[in-house]
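Of the protein chains in this complex, all but one are displayed in their positions.
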Amino acid sequence: MINKIVQSIAESLEGVPHGATILMGGFGAVGQPDELIEGLLEQGARDLTVVANNAGAGKVGLARLMMEGRVRKIICSFPRSAGSTVFEELYRAGKLELEIVPQGTLAERMRAAGAGIPAFFTPTGAGTKLAQGKESRVFNGREHILEQALPGDVALIEAWQADRWGNLTYRESGRNFNPVMAMAATLTVAQTHHVVDLGDIAPDHVHTPGIFVQRVVQVERGAPWV
Amino acid sequence: MINKIVQSIAESLEGVPHGATILMGGFGAVGQPDELIEGLLEQGARDLTVVANNAGAGKVGLARLMMEGRVRKIICSFPRSAGSTVFEELYRAGKLELEIVPQGTLAERMRAAGAGIPAFFTPTGAGTKLAQGKESRVFNGREHILEQALPGDVALIEAWQADRWGNLTYRESGRNFNPVMAMAATLTVAQTHHVVDLGDIAPDHVHTPGIFVQRVVQVERGAPWV
Amino acid sequence: MQGDSVPLRITQRNPRHTRALGDPMELKLMAGVTRQGMAARVARDIPEGWFVNLGIGIPTMVADHVPVEREVILHSENGILGMGPAPEAGKGNAWLVNAGKQQVTLRPGGSFFHHADSFGMIRGGHIDLCVLGAFEVAENGDIANWATSENDSAPAVGGAMDLAAGAKRLWVVMDHTTKDGRPKLVEACGYPLTAPGAVQRIYTNLAVVDVVQGRGFVLREILAEGMSLAELQAQTGAVLHTDA
Partner (left out) sequence: MQGDSVPLRITQRNPRHTRALGDPMELKLMAGVTRQGMAARVARDIPEGWFVNLGIGIPTMVADHVPVEREVILHSENGILGMGPAPEAGKGNAWLVNAGKQQVTLRPGGSFFHHADSFGMIRGGHIDLCVLGAFEVAENGDIANWATSENDSAPAVGGAMDLAAGAKRLWVVMDHTTKDGRPKLVEACGYPLTAPGAVQRIYTNLAVVDVVQGRGFVLREILAEGMSLAELQAQTGAVLHTDA
């Protein structure tokens, strides 16, 4: 019997290696896999490249991972936001690499990785300083730049419902980056609010089919903020 | 008030010009917009380029459109199947252009058109005769070819439910090419089995958001085959 | 539309934002319309049925000025179509936030989707209109709104480049000048670009200005009460053409 549900956060993160590229779902706090990120703190992997929309806030989660010197590089669209002081200090001190990627290009690069597309042309960023060093080409009279797929070794995502095959649903705007990160990683770990029986998610309503998910772990919290 | 629902097939196809590229949904008979294709026969547009997975069967629908000399070119993955005699005769007689595209590349080219990606690299077809004349490049030690977006002027698709904003659901394997065609066309016309009130489709269960749909017309048939 | 000699009048449409003399806000009003007034002016030009993405700041306020009977479908790049206004106090839903991470509501007919689909809508040209703030707009339509200097090594681009490059129309709403009086409508942007040649129209506290390919800035309307074209030109960093 296929059973992707594991019994603890620790088990769900077994084997995450040093040097891994970690895709972290969520847009701000919504759809962010907080327990898995806390688990990663415990788990110990270091020299990480983290891909996320934001660069952490406060002194918990991703910000704490950075404070502990576990993150080598951040790939994100919006590093500076309310409370991103940890990022800013480390970055100014030269202790953190940063790759800024437009939000849609970030999503599309992960979707491409998941779909076996190694590179694609996009108009986003053409003619700006983010195009520096990138191949460009004119299509339909307009400049485009070539962007590369962005695969992950591990994706940490947050789901609303999950079953033992790893089928997932997300809740409202908690969907955001989670489905494309699930596609893009070799090991996708989903924390979920609800574990349901196989077949309880209607086949027309599955958001992420289980083929993109390797491990599922249930968490208790019912909302992105407590 | 936004209301994309029109009252007749004829109205739903108003303004389809000669020379248009028409994307036709469906995989075989499932999810195929039969009434819209019949309507196109009536409507009169000619010199068409038709994009579909198959090249028609029997003497109805797409096959009839070809018989009437209205189709200049077919872009498809699987032209020859049971009953595709109309296609085969016209093609042998040199009365029809044909572009063969691998099924996944066909879907991805339309998805790219809908998502503003003018071209992408794919391993599919590399090293085969379908790669002839295409730019190729090695990524990760493997040859890939560059494929171009495939936009449509019109998409004819089949939905299960639709509302007045053009939000759609599909039924089971009737989804197939329909969502990517809806994205890829300037004018997307959906025939639907059910018209529902705004809000009746749960926001987490919408398959094609109304942004990709311009006109909706209700049809009576309840299954792909009668 | 407005020639040099046309009598100029304030066209702010939202009387509830007019304040009594002596109110500190009045100083601002004297220099043109308020932020709410600018948002209202933008809203006036959005027809029913458009899919619209509103950036953070004044653009977000535009939604409140679209009459409820005029259906405009709001897109948020974090995966929402059909966004409604902020929830009533105490009725917020933590799972439902806009691109600014503020709680919002969903209208009947709304839908959720993932980030790649959401930016497919943007990049694919399905969004009829995007309204953004900006640091500068150049007369060729270049927009700079993401990085405050070439030396800003950790700028936050978010979805701005995608929206500027992808939406069918890009309108900018911003003050006509910086707080210290330097023009924000310029011949060429000094700040790093968000996208080249992307802006079609600018709404400021002083005027509505179109960007017309091959011509540059074309004045459509002066919003600041009592302001002449010459006075407006003096606060603008490039030639303001008129259709008169």
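Each chain gets a letter, A, B and C, in the order it is written, and its residues are counted from 1.
We adopt the following convention: a contact is a pair of C-beta atoms (placed from the backbone, for glycine too) under 8 Å apart; a residue touches a chain by one contact, two chains touch by 3 or more.
Here the structure is a predicted model, which means the values were calculated and not measured.
Of the chains displayed, those contacted by the omitted chain across the entire assembly are A, B. Note that of B:Thr21, B:Thr122 or B:Thr192, the residue touching the chain absent from this view is B:Thr122. Only one of the listed residues, B:Ile5, B:Ile22 or B:Ala107, touches the absent chain: B:Ala107. Summary of contacts with the chain left out: across A:Gly44, A:Gly58, A:Gly83 or A:Gly199, the touching residue is A:Gly199.
Only one of A:Ala119, A:Met183 or A:Val217 touches the chain withheld from this view, namely A:Met183. On the side of chain B, touch with the chain left out of the figure occurs at residues 27-30, 77-81, 87-88, 91, 98, 100-108, 110-111, 122-130, 170-180, 207, 223-225. By the touch criterion stated above, the residues of chain A touching the omitted chain are 1-2, 111, 113-117, 163-165, 167, 183, 197-199, 201, 203-204, 206, 209-212.
Methods note: only the chains that are shown with their structure count from here on.
Computed from the mean C-alpha positions, the centre of chain A lies at a distance of 33 Å from the centre of chain B.
For the pair chain B and chain C, the distance between mean C-alpha positions equals 37 Å. Residue positions of chain C touching 2 or more other chains, listed in rising order: 106, 112-113, 116, 119-120, 122-123, 166. Each of residues 115-117, 203-204 in chain B touches at least two other chains.
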